[in-house]
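Structure in structure tokens, see below.
Heads up, one of the protein chains got dropped from this complex, but the rest are sitting where they should.
Right, chain A next:
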Amino acid sequence: MATLQASGLTLAYDKVTIVDELSLDIPAGQVSIVVGANGCGKSTLLRALSRLLKPAGGQVLLDGADIHSKPAKEVAKTLGLLPQSPTAPDGITSRELISRGRYPHQGLFKRFSAEDEAAVNRAMELTGTAGLADRPVDELSGGQRQRVWIAMALAQETDLLLLDEPTTFLDVAHQLEVLDVVSELNRTRGITVVIVLHDLNLAARYADYLVALKDGKIYAAGHPTEVVTEKTVKAVFGMPSRVIPDPVAGTPLVLPIGRQRVLRTESVLAANGIFRGDAPVNEPRALAEGLEQDSAVIEEEAQAATRAVAEADPNLARPAREHLQTLAFQTTVLRSQQLSPSFRRLTVGGADLEDFGTNSHPLDMRIKLLLPPEAGFGPNSEIASLRPDALTSPAEQLGWYQRWLAIDPAQRGYMRTYTVRAFREAGHRDNLGTTPELDIDFVLHGKVVDGRLQGGPATEFGDRAQPGDPLLLLGPNKALTDDSYGGIEFRPGAASRIVLAGDETAAPAICAILESLPANVTGHALIEVPETTDILGTTTRSGISVQWLTRGTAEHGSLLRDAVRGAVAIPGAGVVQTTADPEDINVDEDILWETGQAQSAPFYAWIAGEAGTVKELRRYLVRDAGIDRKQVAFMGYWRRGKQEN
């Protein structure tokens, strides 16, 4: 088996260096595919590997010896090349063309021998071109023609076959036809194949060894599953993408991401009676969220639970559902689904949820999860008395949160605030169960230690929860609340232009809001997530354009800041007073939580996520852009660098 290597190879045309000190071992008996952006030097590399181009530095080693030290004919007996665009002479038949591949095996005066004839027949057999033998090459289809050329290179009977963009100008079926033939040759005859290809997905599918070239250097090389990552695609092609397993071949599949400004078409589709939002039963609809929030907000909200119905006797014990706005619901985890590396969705259900809800769309509704401590819950009458059927009096409930806080955390566990991603009553089209169910999306952030994700209690719970695990949560009492419920902050009033902005912790709320918006609303939804894999689908009937910003190595919040500045421009001088500086809030000590009141302004913004970023955006929108603070909701869901407890 012949070996081919490049060692410190430098290639240049007229002193312009194309390939720079590149070293590469072509794995013998495998299919190697070289990919890269236009002009990265991949074809130049192939020319050098096939002795067509003399290196400016370094060597190409064929069977360990410099390829230029060998006679051209000797090389041609070991190494075949199909150049990018060979020309077939007028009227030549396939057999005649293929026969020309025998040149290196023929002497100066030797006639075409029986051995040559046999080689030509074999080559035609292997490429399925025997039936085309007598046809003029210029009358063949693109795929057939390319197979004939491959047959010509095969008639050379070499151990190595190099192909330069063999699929260029072919339609997709013919591309596969050509690559199938080549990979078949490799599998059946053990020919070492090197292909330069520009289609990354086909390369990932057919390569045993994938080489990604960038600016004349190898950026990554190895098995496609190692090489084809979002990072590589971004670096080599300068294009953000998602990489998912190819449902057909199991190899990585690259889905390019443009600017994702596509959702406006929803309204166009809706006009034709098509609703993509009507997802099939039990398919993940979109992402939801999790947020972990400071206890001060929890405390403030906990008071709502004790706002008993005014007229009732404060000492009369009655079922909690009759007088408490906030109830505790005992639920069970029904399903757990990894949406992306950063998001995990838990679907919980239970009979208690019959009393859950606000009789309106949940929007960005917050609920409290009571996360069990390590050892599991101890007896906890404070929470038990909040369950819908618990007999309790309003007076009993006063100060329950302080009493709960006083319990040792090792017994009571932790309380964390999340937003509801979706709520489905029993009988809802997508709810197969007999009780209502809730989707809650957890943002998983933390470190993986010994194969287990180490993070806050919510992250760990979200990561490890299994179907059947119990989950206690606090939420609105359906009997006593409506869409003015205090756990919902999205109050656009009559606004027709809306900006929704947030990081991954706000993504579930933004997605839920998007699904509720009517068609006459326009604006922007800007969602910053860690990686391209965290881009999750969402649907909206509105004219909101949804833009997912993938952070990568950028600073948290920086992409979001730029995008909000792009979406909300500073008005021209004199239009508004733009110097009103909002009072400073120390986001490390206080909660940044300002929610506007319902009003009739045409513009409304909803900004949530990391408190520092939210604060900066608040400063920009209020001071620089001069937007009335009543038109904007600013919610610091969490603070970077601050311990959750």
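The criterion applied here is as follows: contacts are C-beta pairs under 8 Å (C-beta built on N, C-alpha and C of every residue); 3 or more make two chains touch, one makes a residue touch a chain; residues count from 1.
Going forward, contacts and distances are computed from a predicted model.
According to its UniProt record, the chain left out of view corresponds to "Enterobactin ABC transporter permease" among "Carboxyl-terminal processing protease", "Enterobactin ABC transporter permease", "Chemotaxis protein CheW" or "Alpha-ketoacid dehydrogenase subunit beta". Across the entire complex, the residue among A:Pro104, A:Pro388 or A:Gly612 in touch with the chain not shown is A:Pro104. In the complete assembly, the contact with the undisplayed chain comes from A:Pro136, out of A:Pro27, A:Pro136, A:Gly493 or A:Gly626.
From the set A:Asn121, A:Ser496, A:Ser558 or A:Thr595, the residue in touch with the chain omitted from the display is A:Asn121, counting the whole complex. Touch with the chain that is not drawn comes from one residue among A:Gly36, A:Gly58 or A:Pro83, which is A:Pro83. In the full complex, chain A contacts the hidden chain through residues 47, 50-52, 71-77, 79-93, 95-97, 100-101, 103-104, 108, 111-114, 116-117, 121, 124, 130-136, 153, 156.
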